[in-house]
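Shown here: the complex without one of its protein chains, the others still in place.
Labels run A and B following the written order; every chain starts at residue 1.
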Amino acid sequence: MRENEHHEHKANQHDHHDPAEDLSLPERPLDLAEVRANLQSKSGKQYWRTLEELSEDPNFTEMLHREFPRQAPSEWDESVDRRDFLKLMAASLAFAGLSGCGRTPEQHIVPYVKQPDGLVLGKPQYYATAMPFGADAIGLLVESHEGRPTKIEGNPDHPSSLGATNVFAQASILNLYDPDRAQTATQYGEIRTWSQFLDAAQSLAAAFKATQGEGFRILTGTITSPTLAAQIQSLLTVYPLAKWHQWEPAVSDGAREGAKLAFGNYVNTVYRPENAEVILSLDSDFLGSGPGHIRYAREFSHRRKLDQFAEDRRIGDEMNRLYVVEPTPSVTGASADHRLPLRASEIQLFARALASKLGLGGSPALPPNAEKFLNAVAKNLQRFPRNSLVIAGEHQPAEVHALVHAINAALGNVGTTLYYTGPVEAHPVNHIESLRQLCADIEANKVDTLLILGVNPVYTAPHDFDFASKIGFNEKTKSKKVRTTIHVSSHFDETSELCDWHVAESHYLETWGDARCFDGTVSVVQPLIAPLYHTHSHREVLAAFSDQPGVTDYDALRDRLKAANPSADFEKFWRKTLHDGVVAGSPFAPINVSPKFDPASLPAVKVGSPNEIEFIFRPDPCVYDGRFANNGWLQELPKPVTKLTWDNAALVSPKTAEQLDLAHNVAWRGGEHGKIYSNVVDISLSNSKVTAAAWILPGQADGVVVLPLGYGRKRAGYTGTNKGFNAYVVRTSDALWAATASSNAVKRTGEDYPLACTQYHFNMEGRQILATGTLEEYRKNPNFANKHAEAPPPELSLYKGEKEYPYEKMQNRWAMAIDLNSCNGCNACVIACQSENNIAVVGKDQVMRGREMHWIRIDRYYKAESPTNDPSTYNESLDNPETFFQPVPCQQCENAPCEQVCPVGATVHSAEGLNDMTYNRCVGTRYCSNNCPYKVRRFNFLRFQDWETPQFKLLRNPEVTVRSRGVMEKCTYCVQRISNARIEAEKLNQPIADGAIVTACEQACPTQAIVFGNANDKNSRVAKLREQQRNYSILAELNARPRTTYLAAVRNPNPELEKT
Amino acid sequence: MMRHRSHIYGVMGEFSTPEELIHAVEKVREAGYRRVNAYSPFPVEGLSEALGLKRNMVPLITLLGGLSGGVGGFALQYWCAAITYPMNIAGRPLNSWPAFIPVTFELTILGAALSAVFGMLALNKLPQPHHPVFNVPRFTHASSDRFFVCIEARDPKFHLAEAARLLEQVHAHHVTEVSDD
Partner (left out) sequence: MSAGQPPLDSPEIRRLTPVLGPGYTYGSVTDKISAIVLTRPTSLGWFIGFAIAFSLTGMLTIAIGWLIIKGVGIWGINIPIGWGFAIVNFVWWIGIGHAGTLISAILFLLNQKWRTSINRFAEAMTLFAVACAGIFPLIHTGRPWMAFYMAPYPSTMGLWPQFRSPLIWDVFAVSTYGTVSLMFWFVGLIPDLATLRDRSIQKPAKIIYGMLSMGWRGSARHWHRYQSAYLLLAGLATPLVLSVHTVVSFDFAIAIVPGWHTTIFPPYFVAGAIYSGFAMVLTIAIPLRKVYGLEDFITMRHLDNMAKVMLATGLIVAYGYFFEFFMSLYSGDKFDMFLVQQRLHGPYAPFYYALILCNILTPQLLWFYKMRHNVAVLFIMAIVVNIGMWLERFVIVVISLTRDFVPSAWGRYSPTFWDWATFIGTMGMFVMLIFLFVRVLPAISIAEMRELVAETAEEKE
């Protein structure tokens, strides 16, 4: 689908000189000649953008506010020609729109005068790029319509993606079009042009030259981009006394320090779950988060596919086995065959005991009731030397990581199920120490200029650092500790407020760059659109302090690649790299290290007494560390396990809730599917206090309170401000991930807070909805999933005309099969669907009324015998329930109950078996939704779509109708993609090949749990899956004959641990 | 009293009870008058027989209306669902006749009812704002408590004086001539 010949075009598109520079006229009154020159310099495609760019310029807007441009007479004298004058007037009219009460600006639509070669209007193009994220980069293919990116997909050639994505990558397209983005540079809140900033930076640079950069500090997050790192290094060589600090709030130093402890230096670990028969995760969410998790999920699921007809028994009827020990349920824990909830601090005990059990010495002391589990795990691991894998959690301390390195080495796993490489980070440091150093230096007045790139320390730094006071203006002393502070970020946030300068940061889809992913592979970050506003990349800002501020990202990247790859034909190499999205041969080679460290040498662990409460901090599964707080898709995305939206909550186990006397209360409006009132608690921790809503979460370790980070933003934008509570407020530098306090640290305030929960009811009520079994059961009877569900025979039909629609004889019979054994509930499909199908965000209030619009939802069920379906009434079956996920799109029933009751025939069946929805015909009786047994239909109760905001018009997929108020909508198996594939196939006069149609959800799925295709093609993947005996349909007894079928979930429990 | 006899509609006699009315009608018809009509504030039992009225057409019209409504109703549905725009709805056959029964039934009733009412009005030549009998001042009582017999001038046997005399013989309270303009 990708046309590499366009990369030239893309490339050229980007070395135009920055328009803003034409307007950089600090003091001089703007005169018309320059504007004219500037307007003329613009041509074709960019013209409409130019209007906005101009509108940013204070002088120009100021001029337009006059009825006629300043010195109009003189202008007349030099006989301005009519065209230009009209251009100006047109511009001013356009601004009248721009500035007018949030209405759509009148945009000038300019057709291609000279059509870019290869671009066919209406035909999307795909470009390879990558999304840098922490110590990883996710390889992407981005769909572009007439030069605007609309949909993000995974890059199959990229090691960290393999064609799949995660929620952050999928939702990042919305960040690009976020109307709240910072759009220009500012100084003290005043709009400044880029060149004004350049002048300021250069004058600072001149001063540093003298002082060797003393007092010049750079604060960044984790950086894996070689080009950017090179830029920083070059600055540090020019200014030897300058310092580079790093602070990544949601990534622990444990892994880094653990490696140092074990091997003596920083080492990066790459896992190969594919080769592991037994996996033990010590609080690691390797399937759901952290570097490489998308690939790990894929590899892990390979060993759980259970293909009945495979010759290879290893895939046929054998599975790997996953043990998870964790304090709070993660998607990894939900996929586990055995799960043991332990406090975060007890996990180290467990690791030590395991080490000693494997004969590595150290204390065998165990947390209570972990004995049996430990023995079973140890035996199981030892049974598979070289094919077992132990993974330590990101948020576990260095000791645990060191122990795990030792254990893996002892089990001989290094080389098969994991290998070590050099660090992926350009400059690995201990972040918290680095930040502590910076704060100390600021206190000691050693810092003169602070350049903050991307991160938001005022919001994320531990509260004992009190970062705001470090850079803020002190009212008492009437002074600032740091003379100049410069903040570069996509939004004008909490930190920007306190900084002198703020430079708007470009989105990764707007800039050239590169980044390393979890295994060291270098991916090229390729822009799909010229910056929408006056935004700039980190590297450009850094370059502003260097000798050549003018160098573009494009050139910098090419130069670095040229240097790194002195190949004969660089252009060829360059084009291949852009096409593939990865630099060939860049992955790190495994290095040979052996742990030189003795578990016995570790100091004793201090474990909080059982009556103490342990508070642990975790990045939120939807807004991460807060950087996605203004992303409506992610805010409205139900969190994988809790199914909460728009809020974070202090998570507690049912038993702890009982002790603390916390409860839920289902509201009447929305009810189980919407609004849940939860008790509000005051949490006093490390002499700070935060007020949070408590949420009772089955499967969490007792005595643990989880405080998800990333919420309670004070300045995030329209969507993200003041949602949830800010856990950073009670987070200190010495207890970044876990802190213990006495149980009276949590106090009920007596108030209740409404939380928007899309699924409160966790019990299946004994219905044939999510079929599960054990590997033993499966081997005995592969058909176990269908033993309850008996579809009535066709003869029972009132009509003898049953066979009137011979789907089997059609060329195509569309069907979808979802493997519940692979799905880990990661939600990627939900956002992918939202992005592909222009699905509206409805907001917390509407979600609480049960009106969210997601076309595919992921149901979460517990195997719990709790008589009440309310976690707030304690029942021991809720202590550690088995958890299952089930994605539910439209089931595309052949006997669709919805179709029969529609009075106007707005939903009818296509010959190929799709349950089509005709929005224009729908009058909105909602009868179809009432009659849908799966409740997959979604109704526009109000006008949910935002029709005004111009940015969102760019965002939308032009091939999918944007629904308005009063019509029903639902999943269509991405019918627009089916049609595209059909057109292509008919052009070639061939049948549609299997895999030519990939639905959005299928495309995004890291574990390939969703497979779509033609059930009439015996060789299609979907047909093969439908032949599996695990294959069943939900509520088959209703005789709706769904086209979407499921493959039963099979768990592989250890007989020794089987509950009796 | 006997002015412009050419413009006479008939002679009208007034009675105070249904019994008197029926008796009078019978007598008038025995006297050989055929163009006779009676007016009463409510349907009087036996009056039709006394006047010798035949069975009326309303039931037949109603039957036809009902049949056309029903047939048309089913035809409409069949045509829509199976002929002009056939669509696969919930896997049901195009001619899901059991599902078409309710509408067919309703349209049968509608057709029948409409034709009954409008048939009746048409046969009665209503609406008809003016009619000679309204010229009789006391005729307003025809809608409350009085009963009238009218021997019409169209009757071949009609002779004003004799008709009036006949009505007086059957104890009409008032006898008036009904002018025809």
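The rule is simple: contacts are C-beta pairs under 8 Å (C-beta built on N, C-alpha and C of every residue); 3 or more make two chains touch, one makes a residue touch a chain.
Since the model is a prediction, treat every value here as computed from it, not as a measurement.
Chemist: Can you tell me which of A:265, A:749, A:811 or A:930 touches the chain that was removed from the display?
Modeler: A:930
Chemist: Which one, B:31, B:113 or B:160, makes contact with the chain that was left out?
Modeler: B:113
Chemist: Residues on chain A that touch the omitted chain in the whole complex?
Modeler: Counting only chain A, the missing chain is touched by 666-674, 759, 761, 763-767, 769, 846, 849-851, 857, 859-861, 869, 886, 888, 897, 900-905, 921-927, 929-931, 933-935, 937-943, 965-968, 1034-1035, 1038.
Chemist: For chain B, which positions touch the chain that isn't shown here?
Modeler: Contact residues on chain B toward the absent chain are 18, 37-44, 47-48, 51, 53, 56-59, 62, 66, 76-77, 80-81, 84-85, 89-90, 92, 96, 99-100, 102-103, 105-107, 109-110, 112-114, 116-117, 119-121, 123-124, 126-131, 133-134, 139-145.
Just so it is clear, only the chains that are shown with their structure count from here on.
Chemist: Can you give the whole-Å distance between the Cα centres of chain A and chain B?
Modeler: Computed from C-alpha means, the inter-chain centre distance equals 81 Å.
Chemist: Touching residues of chain B toward chain A in the complex: what are they?
Modeler: Where chain B meets chain A, its residues are 87-96, 98.
Chemist: Quick check on the complex: what are the chain A residues that touch chain B?
Modeler: Contacts found on chain A: 798-799, 801-802, 804-805, 893-900, 902, 905, 908-911, 1041.
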